[in-house]
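The complex appears here without one of its protein chains, the remainder shown in place.
Labels run A and B following the written order; every chain starts at residue 1.
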Amino acid sequence: MKYMLRRLAMFVVALIVISIIVFVMLRILPGDIAAVMAGTNATPERVAALREQMGLNKPLVSQYFDWIGGLFHGDFGESMLTGQPVATVVGSRAAITFPLIVMGMAVALLIGIPLGYLSVRTTNRVVQSIYQSIAIIGGAIPALWGGLLLILLFAKGVGILPVFPAQGFPSTGWANPGKALMSLILPALTVGIIVGATIMRYTRASLQTISSSGYVEMAMACGMTRRKALWHVGLRLAMPQLVSVVGLTFAEMITGVMVIENLFALPGIGTGLVSDLGHRDLIAVQSELFMLAAFFLVIGLLVDLAHRALDPRLGEESND
Amino acid sequence: MTQQNNGSPTPQNEHSSASENTPNTSASTDSSLQAHAKSEKPRSPWRTWVIAIIAVIIVAAAVFAIVNHTRASRSAQQSAGEQADTVTIGLKLAPTNLDIRNTAGTALDQALIGNVYEGLVSRNSENKVTPGLAKSWDVSKDGLTYTFHLNKNMHFSNGDELNAQDVVWSIEQLEEKKYHDYDTLRNFKSVTAPDDDTVVITLSKPYSQLLWSLSGRAGLVFDKDAKYVAKTQAVGSGPYKLAKFTPNNSIELVADENYWGANKAKTKNVTLRYFADDDAAVNALKSGDVQVLAPVNATLAKSLGDDYTVKAGDGTDKYVLAMNNASGKATADKRVRQAIRYAIDHEQLIASRGGADKALGGPIPSLDPGYEDLTNLYPHDLAKAKKLLSEAGYSASNPLKLTLTYPNTYGTELGDQLRSQLKEANIDLKVNVVEFSTWLQDVYTDKDYDLSMVDHNESHDFSQWTNPDYYYGYDNKEVQDLASKALSSTDETQADEDLKAAAKIVSEDAAADWLFNYRVTSATAKGVEGFPFNMNQTVMPLAQLTYTPAK
Partner (left out) sequence: MTDATPHNTQSKQSKQSKQPRQSKRPEQLHGWRRTLHRAGIIVSTMWHHGTGRFSMIVLGIWVLVSIVSLFWTPQSLWATDGYNVWAKPSRTHWLGTDGTGADVFSWLMAGSRTNLLIVLLTVIFALAFGLLLVALMVSRNTALAHGSVVAIDALISIPTVLIALMLAVPLGASILGIVIACGFGYGLNLARVARPQALLAARSMYVQSALSNGASATRVFFTHVLTNIRPVVIVQCSLCAGTAVLAEAGLTYLGVGVPSGVPSWGVSLTSSVKFISIYPMTVIWPGLIVTVVVVALNLFGDALHDAADPLSNPRLRKAQ
């Protein structure tokens, strides 16, 4: 209980600190958005007029509190460039990124857990080392390169087996779910294979330690075969740790997802953030960074709490 | 040397190593496990995975079915030999918003001018002024009064009437709010509407480029009674209406059935899609998602087969290698600037980019008034470059050190090539590729740079060279006089001659180097007609566009 309270308090502190860091970092960079909007043939008067219009002349502290005040009311501000509410923009981008992450994670789990389980179950050394190599090589492939290889294999117009669209998201969006899904398959596979290797490694590691601990032997003594003991007892015991790992790989995955989105030209959160950053769309960038950071903080919080709820053995430690 | 007082930690060590991967496993749940082990029915561990895999296969099959179905239905709609009612055009630079009065960037001109918005006069693909909302005009002898005669029965897409009042309001707003390009209406004095079909613009001094300026953003006519969010909506009088705008992604246009003029749109729906990635764009063209691609990367265009028309069009894009002319800089020395110009192998730069671009020897490109081929003023000549540098006091042991700062939108290749070429003339070039906004601050605003490179794609922009405060820092009285004479001239031929002379001086002075005149390569699928190849990055009228799929 005490841990949870501390954890919640730290969550709030982290949010506030991050909001300040994000805000400050975006103000100390050279260049301002009014100049970007005005272009290269503009007179200084024109730039000044734009700055006035956009409220860039206000003192920094009041700009910060304007922004933070808005956040409290669920108002993430409007993009200075497009004039759209940031929440709407992020929402429409999330409609691509979120399915991509879910699909990628599904692929990763479907690859990682069975392979991890199999690699512990087998007693054949050659087979074991094959599983080992899969885990190690899979985790060492740069996301960008993995995506490129998949494009070279399966993309229309480029690949050897042209099945999936190479790049881009259909302009019709999810109104045409078949097309939309098709364009997410290669990106999701890329993400999934790489993250799957990580999941496989962790599954393997935790199953191994569990199998050498007393639990599995205990189950075997109670009449289970090693296979069954590993499956029923081992995997179940490994679950809490796997939940943590999935939560943490989630955060790790986003790096790959951003690269993959850019490579496959998907208008998701990653591509959006990179392009907004390039346009110096201050309000949009600071709100997006803040939202993402907050999102991952929440995930971290949930994972920790879930880990504790799933694993009764952790109860004691929290009191130390 | 004995460490006996530390005891023997071995057992401790062993304990911690064993628990390395299983922290906190000391507590026991053995009883519950035992219970679990007993109660669990022996079930094949494979079953769950078999079910999962079958489920995945079913989902995948369903996806394939849907996709094939949609594809089949789409091809059924587009029967061969008939004109398609939707054409999709792939473009590169996406407008971030639609506020054409406030936001710079030719992406907006390209998408909206002539399609959604119309100007008092318009511009053809030869960069010449043609009638627009005004069917004709008279210019007074002294060049101070322009009288425009408007077409009759014009209206905006929302049904509002378009008359001289709207024109006057638009231009007055432009001047008052200092909207984008307000400064292109030089010497502006007043605008009046003697009656509903006539607009009179008076100037304080003659300005020979007034009509051309009015064919751009400055002459656009907006509905003074319409209320709309300018960043995401557009209400104009053009042959197309805005149907949907997705920032950074697409603009959907739909033909205005009630368009006032004769130049009605031939295709019902036109979608503009933006591809930041060249590869993705070409793939979209190949897969039929877009029928037109402008620009198409010249190298990638070579991979397009006979089913496409690939053509480079003229334009006014000048890749300017700016050299800081302001005093105190190494490049303030004319010999240094000349040496740089001699050291650059323009033909090689053009070849590496696919060969579509045109060499450009001076500040005025072929589509602008005052053009003259100046490419032979500074041919590639390393010996001359070295000689000039040694005159200026540099040598192989004391090389000239310069920094090239340019925005990352132009890729890293040009910087690397320039570094390599200048190296041969003993110039040590450091390349600094920055964000566009950083460039705007450091180079454009603060003028803190040696060399810089930007694609100046504006037309009629010679006045850059007459403004000593511009980031080039070029200050030449003769050029300024010639240019101002040209601008205030009422005789077009004389104005051209003056500009020509001024441009030649700028080039001889080596005020900058012009790497090349970027020519946009566009590709269209077979069956596409009426797409403008020239200047389509700034003026892209689409009313004549049609697509008839062949089969």
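Following the convention adopted for this analysis, a residue touches a chain if its C-beta (ideal position, glycine included) is under 8 Å from a C-beta of that chain, and two chains touch if they have at least 3 such contacts.
Every value quoted in this text rests on a predicted model; they were computed, and no experiment measured them.
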item: Visible chains in contact with the missing one; value: A, B
item: Contact with the hidden chain (one of B:191, B:336, B:385 or B:433); value: B:433
item: Touching the absent chain when the full complex is considered, from B:192, B:258, B:303 or B:395; value: B:303
item: Positions on chain B contacted by the hidden chain, ascending; value: 1-3, 5-10, 12-17, 19-20, 23-24, 278-279, 282-283, 299-300, 302-303, 345, 347-352, 408, 412-413, 415-417, 419-421, 423, 431, 433-435, 438
item: Contacts of chain A with the absent chain, listed as residue ranges; value: 3, 6-7, 9-11, 14, 18, 21-22, 25-26, 28-29, 136-137, 139-145, 148-149, 151-152, 157-158, 166, 247-248, 251-252, 254-256, 258-259, 262-263, 270, 273-274, 277-278, 285, 289, 292-293, 296-297, 299-301, 303-304
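Please note the rule applied: only the chains that are shown with their structure count from here on.
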item: Cα-centroid distance, chain A relative to chain B, in whole angstrom; value: 32
item: Contact footprint of chain A on chain B as seen in their complex; value: 21-22, 24-27, 29-30, 33-34, 36-38, 40, 42, 45, 49, 52-53, 56, 63, 66-67, 69-70, 88, 96-97, 99, 102-105, 177-178, 180-183, 229, 231-232, 246-250, 271, 273, 275-277, 279-280, 282-284, 286-287, 289, 408, 435-442, 444-445, 454, 456, 458, 461, 464
item: Residue ranges of chain A in contact with chain B within the complex; value: 29-33, 35-43, 45-46, 49-50, 53, 79, 81-84, 89, 110, 114, 155-158, 165-168, 170-171, 176-179, 181-182, 185, 205-206, 208-210, 213-215, 218-219, 222-224, 227-229, 231-233, 236, 264-265, 267, 272, 275, 278-281, 312-317
